[in-house]
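Just passing along the structure, written as structure tokens.
Of the protein chains in this complex, one is absent; all others appear in place.
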Amino acid sequence: MNITWTADEMMTVAAARRLGNGIACFVGIGLPSAAANLARLTHAPEVVLIYESGTLGTRPDVLPLSIGDDELAEKADSIVSMPEIFRYYLQAGRIDVGFLGAAQVDRYGNLNSTFIGGDYEHPATRLPGAGGAPEIAASAGEVLIVLKQGKRSFVEQLDFMSSAGYFSGGDSREKSGATGRGPSAVITDLGILTPDPVSRELTLTSLHPGISVEQVIAATGWPLQVAAQLDTTPPPTAHELSVLRDLHARTRAAHSQSKLA
Amino acid sequence: MNITWTADEMMTVAAARRLGNGIACFVGIGLPSAAANLARLTHAPEVVLIYESGTLGTRPDVLPLSIGDDELAEKADSIVSMPEIFRYYLQAGRIDVGFLGAAQVDRYGNLNSTFIGGDYEHPATRLPGAGGAPEIAASAGEVLIVLKQGKRSFVEQLDFMSSAGYFSGGDSREKSGATGRGPSAVITDLGILTPDPVSRELTLTSLHPGISVEQVIAATGWPLQVAAQLDTTPPPTAHELSVLRDLHARTRAAHSQSKLA
Amino acid sequence: MSQSLFMPLAEAVRHFVHDGDSVALEGFTHLIPFAAGHEIIRQEKRHLTLIRMTPDIIYDQMIGMGCADKLVFSWGGNPGVGSIHRFRDAYEHSWPRPLAIEEYSHAAMAAMYQAGASRLPFATLRGFIGNDLPQYNHNIRQVECPFSGERLAAVPALNPDVTILHAQRADRHGNVWIKGIVGAQKEAALAAKRVIVTVEEQVDELEAPLNAVILPHWTLAAVCVVPRGAHPSYAHGHYSRDNAFCIAWDAISRERDSFLAWMDRHVMQVRDFAETLQLITAAQRTELA
Partner (left out) sequence: MSQSLFMPLAEAVRHFVHDGDSVALEGFTHLIPFAAGHEIIRQEKRHLTLIRMTPDIIYDQMIGMGCADKLVFSWGGNPGVGSIHRFRDAYEHSWPRPLAIEEYSHAAMAAMYQAGASRLPFATLRGFIGNDLPQYNHNIRQVECPFSGERLAAVPALNPDVTILHAQRADRHGNVWIKGIVGAQKEAALAAKRVIVTVEEQVDELEAPLNAVILPHWTLAAVCVVPRGAHPSYAHGHYSRDNAFCIAWDAISRERDSFLAWMDRHVMQVRDFAETLQLITAAQRTELA
């Protein structure tokens, strides 16, 4: 069987596989939403999907375009207010896994989603800002970072620290007061980086099929640690790809309908 | 026309008259509940009745026996949680009038509902405690105290201060951090006491029909101030009495039905 | 995994309530978990710290049967009737054992449950102004606003080992819908380490409206179907408050002997709450006849 897939599909599948059945997952829009719903539709039917708009335990038929789509509300076990979602659920430690993206990540999994270049008052490029991320990064049981790899995003030094990974490595996160364990993996279009158990430095531990170590090193803005025993990410299965593509097809069909009366 | 009434009816009517139309009133069970609903059924159809169980804008057909009766829930504009009722409504200063009773009141309208005799750890008589009263006393726009008058309840010195009136008088309440204005009247079975504008000492300003100043002084545990110009409380009107008695009759009829299947 | 949430009440109490635990049975007049309280009494749990804004008949029973070492509360009485005599006997005369108290106001306890549900160590309120409790309860402190400099009351978060609630309905996954007067139940549940909910009925789908008060199944330790499990409190939409029983309790509980006799017959010598209800109903029918 000759299966082909895109880099986005590989990232989505790799992220989905990390979600255990029955865990509570704080989902963002875009790839994390696709990954979480793919997990729900394959190996993790009882994964609890939570969007920061306050929808708890939702099971959308199609992917939401915004984090507060009515589809999420209709299919939720419960809708709570944002003070509740952030205080009674996230801060309370009830979220097992949080997904985060960013504009920049450093070797310790710290993230920048605030600005690039210049300084805070005079940024070259002002980004939307951190939104829910700082507290997701600090309080979710673990964090999955999903981000395309490149020298402009995988940087030696963040322009601004929006959300905490392992700070300066070692036990510096433990001392910070953050209640969650921190990033368990950075999933890119090239491979998977996981923190070293002691130094907490992100280490390349898995290469996606067809990707070379050199490619990953070239796409990283710091001297990348590579695991002695390097895995190859199992390719997407036919089943994973078919469920994911169906989901995207349903989503496109639903959202292409004109919504104006 | 020869109208007679009981002391309870006189107290209820006198309390009801102090509720303006459209104000928001935090109601307790018993006489305050009767007074508030009497006001609603006579001169103040738009009074907003709030019970600490979280029922906002309720219009019970019959008086509740407990502060959380289903009748209150069914007839409410909204039901909110107790954190909300105490924080977003009471503490936020949205309550115009709070009703309070107590076991003891002193000359400055301070209240005790905690214990009588002995000390806190070894009380002669332990009472239920203050419940919502301390914050009602501090945060409601004004407080109406309703209490039968007698030397055991109108005391020189409280055994315990549960809820603030005017502290030690003068401007001591203003300095306390309490956001509400304090007790505007103490309505008893004998008359109405209101705070002196400067000293804040409770002063007899109105006698119920047929009651003498001497009777009130004899029923007060401190040397009672009496206003130079003493009013007579207008007696209950036939309309007030008929509405109040109908309300009590409906209540008795409703609650005498056996509730067991 | 969610199927295992459903179990008999006796099993839930056996597994999730331990001697020495702090336990909150919440419900403000409405939905008070009486059946669960009786099961705790029947299993002779001891040295509990009982937490409840309004300890009333069920805590009177638990205190009188010796389950509690301590009571955390803001108003203790039989609403509309008077004192709870077993509480007073325990506090004033140490019978059947000494009872320590930790006393707050409603506003404070509501905020303490909220802080607990938020996993913050303390709550802030405009509270206890002119109130003498801070002289005796050293958990009522102050905090200074880092902006205005204002001093406000600070109280510790409540995080019970176990919170027990009664509710109308659970779906097949164990999601629980609480309807009507909800008090501080959601906060008390989300503040706890373990949550047991007794429900009137189990249904396939809740079919709750958007924005209903739901406790997600994955926040709960056990769900037990116990019809009429809130009696003599009520369950909105199912049955009303048994005011006659609440009035009768005053006489039953006034003396130690009559209290013990009633508890023995209605709680200790029965298998479950259904039997208790049968006995109470039969007695009330006799009285009406």
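Lettered A, B and C in written order, each chain numbered from 1.
One rule holds for everything that comes next: a contact is a pair of C-beta atoms (placed from the backbone, for glycine too) under 8 Å apart; a residue touches a chain by one contact, two chains touch by 3 or more.
All values derive from a computational prediction rather than experimental measurement.
Visitor: Write down which of B:Met10, B:Ala24 or B:Leu244 is the residue touching the left-out chain.
Guide: Per the contact definition at the top, the residue touching the missing chain is B:Ala24.
Visitor: Hey, which of C:Leu48, C:Ile63, C:Leu165 or C:Val182 is the one touching the hidden chain?
Guide: The single option touching the absent chain is C:Val182.
Visitor: Using the touch definition from the top, which of C:Ala212, C:Val225, C:Ile247 or C:Val270 touches the missing chain?
Guide: Checking each option in C:Ala212, C:Val225, C:Ile247 or C:Val270, the one touching the absent chain turns out to be C:Ala212.
Visitor: Return the single residue from C:His85, C:Arg126 or C:Arg228 that touches the missing chain.
Guide: Of the candidates C:His85, C:Arg126 or C:Arg228, C:Arg126 is in touch with the missing chain.
Visitor: Could I get the residues of subunit A that touch the absent chain, sorted low to high?
Guide: 29-30, 52-55, 65-70, 72-73, 79, 81-83, 85-87, 90-91, 110, 114, 120-123, 126-135, 137-139, 160-165, 167, 176-179, 255, 258-261
Visitor: Can you name the residues of subunit B that touch the chain not displayed here?
Guide: Subunit B touches the chain not shown through residues 21-22, 24, 46, 48, 56-57, 73, 77-79, 87-88, 91-94, 179.
Visitor: So which bits of subunit C touch the chain we can't see?
Guide: 119-122, 124-126, 139, 141-148, 150, 152, 154, 156, 179-180, 182, 209-213, 236
We take it that only the chains that are shown with their structure count from here on.
Visitor: Of all the chains shown, whose C-alpha centre falls nearest the centre of every protein C-alpha atom combined?
Guide: Most central by this criterion: C.
Visitor: Just how far, in Å, is the C-alpha centre of subunit C from the one of subunit B?
Guide: Going by mean C-alpha positions, subunit B sits 28 Å from subunit C.
Visitor: Where the CA atoms of subunit A average out and where those of subunit C average out, how many Å apart are those spots?
Guide: Computed value for the inter-centroid distance: 41 Å.
Visitor: Subunit A to subunit B: how many Å between their CA centres?
Guide: 57
Visitor: Would you please write down the residue numbers of subunit A that are in contact with two or more other chains?
Guide: Residues of subunit A touching two or more partner chains: there are none.
Visitor: For subunit C, jot down the residues that touch at least 2 other chains.
Guide: Residues 187 of subunit C touch two or more partner chains.
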